[in-house]
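The structure under discussion appears below in the form of C-alpha cells.
Note that one protein chain is taken out, while the other chains of the complex remain in position.
Up next is chain A:
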Amino acid sequence: MDASANPATEPHAKSMTGADIVVACLNEEKVKFVFGYPGGAVLHIYDALYKQNGFKHILVRHEQAAVHAADAYSRATGDVGVALVTSGPGATNAVTGIATAYMDSIPMVVISGQVPVPAIGMDAFQEVDMVGVTRPCVKHNFLVKHVKDIAPTIKKAFFIAKTGRPGPVVVDIPKDITAHVADFIYPKTVEMRSYNPILKGHSGQIKKAVKLLLGAKRPMIYTGGGLVLGNGAAELVKLAKALNFPVTNTLMGLGGYPATDKQFVGMLGMHGTYEANMAMQQCDVLLAVGARFDDRVIGNPKHFAGHKRTIIHVDVDPSSISKRVKVDVPIVGDVQSVLSDMLEILAQEENQNTDVADWWSQINEWRGIQSLDYTYSDSVIKPQYVVQKLWEVTKGEAYVTSDVGQHQMWAAQYYKFDKPRRWINSGGLGTMGVGLPYAMGCQFADKNAQVACVTGEGSIQMNIQELSTCAQYGLPIKVILLNNRYLGMVRQWQEFFYENRYSESYMDSLPDFVKLAESYGHVGMRITNPADVEGALKEAFDRKDKFVFMDFLTDQTENVFPMVENGKGLSEMVLSPLSTSRMKGEA
C-alpha cells in the first residue's frame, strides 16, 4: 500500500518489545535529547531508555516545560525536538507546549503514553483522548494500535514534522503495545500519497517577481519566521544587498536579516519602528518571504489595503497566501529554493540596477524620528537600558529567550540579532512561561553558548519550578528579570484603553528571587541602581559555569512604544513622548 512507510528489505530483523522499538526509532532519527517526565503508561518506555545510551533523557519538573524545552531545542538547531510524557494529566500538561509550537510552526515529535488498547474508551485511570484533545493544535497526530505499526508511524511523524510547513506531531502509544513484541525494521523512506509539499517555486512566477522588483521605486522586503525555519537567511542577504532594498523582520523573523546592517529598518507591526511601519504602508512593491500577514503586523487590514502596492508572497503553505491580504504574485515554495532561483534569474538580467535613492532619503527622514529612543534615568532602571547593556555585554552573540509581555517587546526592539535562530520566543500563541524552559532547550542545543532569558515577574512564575531542572543539569543560564511588579503589558493596555483602572494587573507577594535562586544552589543578584546594570551583567556572564538569576527592579510604569492600537492602521502609531516632540520639531 503506497500510503505507508516502506520497510527496508533487511534480512535479519530483530525481535523487540514495543518499548525497545520506540527507543530504537529515536536513535535511528539521531535524536540527542528527549525531554520528558515518567508515569504509568510510559513505564515500559522509561525502562527501555534506561538500558540505552544513544540519546540523553532530560527530566523536567512539569510536562509543559518538557515540550517548551524540546520546542526551543528545535528553534535553536533546526532539528526535530522530542518530548515524552505519560497519559492523562501528563498528556494534558503537554498541550500548551504543543499549541505554542504549532502556532509558530516548530517541528516537534511528542510521544504520549496511552492506556492499554482494551481499556480505551472505558474511562480508564489516567485516560484522556489525546488524539482528540490535540487535533486542533498539531500538524498531525497518530494513535498507534499495533506494535508492528510503531516504527513506520514514528518514521512518518518525523517526516511530517520537519517537511513542508513544519509543525508538532503527536504519537499516542497505548501501554500494552509497548510490551508486545515485533520485528524491528526502521523504514528508510516515507511515501505518502496524501502528503507531498511543494518546495520548488513556479519559474514563471519567480521571473515575474524579479521584473517587478527591478522596476520598483519604493520597494520593501518583509521576512518572517519562515525565512528562519527554512534556513534562507544567507540567500535573503544576497538578494537584499544586490537590490539595495530596505528589509524589515516580523517578531518571529528577527535575525533573518542582520539587525546591525544599514538596510535593516527594524521590526514592524504593533510595536515596530516608525520607519518599518511607514515603509510597509507606503511601498509600491512588497516582497513577503515566509511571513503570514498576521494581525499584529499589518494593523487594520482595510487601512493596509487602502494603499496600492504590488505584493509578491513566497510561502511553503498555500493557505498562508491570500488569507488576510490579497497578493498579486503568489509563489508557493521553500524560501531557500525560491530565493536561490530569484538570485539566479537576477544574475541573468542585463540591467540589475535599481533606482531607490529617493526612497532611501524618505526612509532616512522617518528614521530621524528615532522611535526607539527613551528617556534614560539615573534614579530608576529603565528596562530598555538593561536590554541594550545585555546586547553589549554578550557582544550580540547570546541566545536570547523571552517570556510574554512588555519585556518581550523590549528584548525584540533593543537586542540586535545578527544571526537567525538566536531569538527564541512565543509569537503566535504568546505563552507566558516559555522563557525558562526555552533557555534550557537552547543551553542543551549549545552547551558553551551564552543563554539569556529575558522575563517578567509574572511570566517567570509560570514555570519557576524549572530552576530545579537547571540545577540538576548544571545549566549556566542567565535570567534577566525585568521586575516591574506589574503584569506590565496588561497594565499598559489598562492605562491606554481603560482609564487607568488597573484591574488585577499588580503582582503582589513576590518571592525574594535572590533567596529563591540560592535555595536551588544558583547565584541570585538584585540590581536596583542604573549605574550597577552594566557591571552586574558583566559579573553574571563572567560566571560561565553558574546559573545566575538577576532581579532588576525596573521603572514600574514604563510603556512600550511605538504602538499601533487595535483597529488602527499601521501608519497611525502612538509614539513615545520623546519621539512625539521630535516629530513636532520641538527636539
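Definition applied: a residue touches a chain if its C-beta (ideal position, glycine included) is under 8 Å from a C-beta of that chain, and two chains touch if they have at least 3 such contacts; residues count from 1.
Just so we're on the same page, contacts and distances are computed from a predicted model.
Participant: From the names "Cell division protein FtsX", "Copper-binding protein MbnP-like domain-containing protein", "Acetolactate synthase small subunit" or "Phosphonate ABC transporter, permease protein PhnE", which one matches the UniProt record for the unseen chain?
Facilitator: Answer from the UniProt record of the missing subunit chain: "Acetolactate synthase small subunit".
Participant: For the chain not shown, which residue from A:A13, A:V131 or A:V380 touches it across the whole complex?
Facilitator: Reading the full complex, the residue touching the unseen chain is A:V131.
Participant: Identify the residue among A:D47, A:D284, A:D317 or A:D418 that touches the chain left out of the display.
Facilitator: Residue touching the chain left out of view: A:D317.
Participant: One chain is left out of this view; which of A:L143, A:I298, A:C470 or A:V533 touches it in the full complex?
Facilitator: For the chain that is not drawn, the touching residue is A:L143.
Participant: Which residue, A:A101, A:V115, A:V128 or A:I160, contacts the hidden chain when the whole complex is considered?
Facilitator: Of these options, the touching residue for the absent chain is A:I160.
Participant: Can you list, in ascending order, the chain A residues touching the missing chain?
Facilitator: 1, 3, 131-132, 135-136, 139-140, 143, 160, 192-195, 317-319, 322-323
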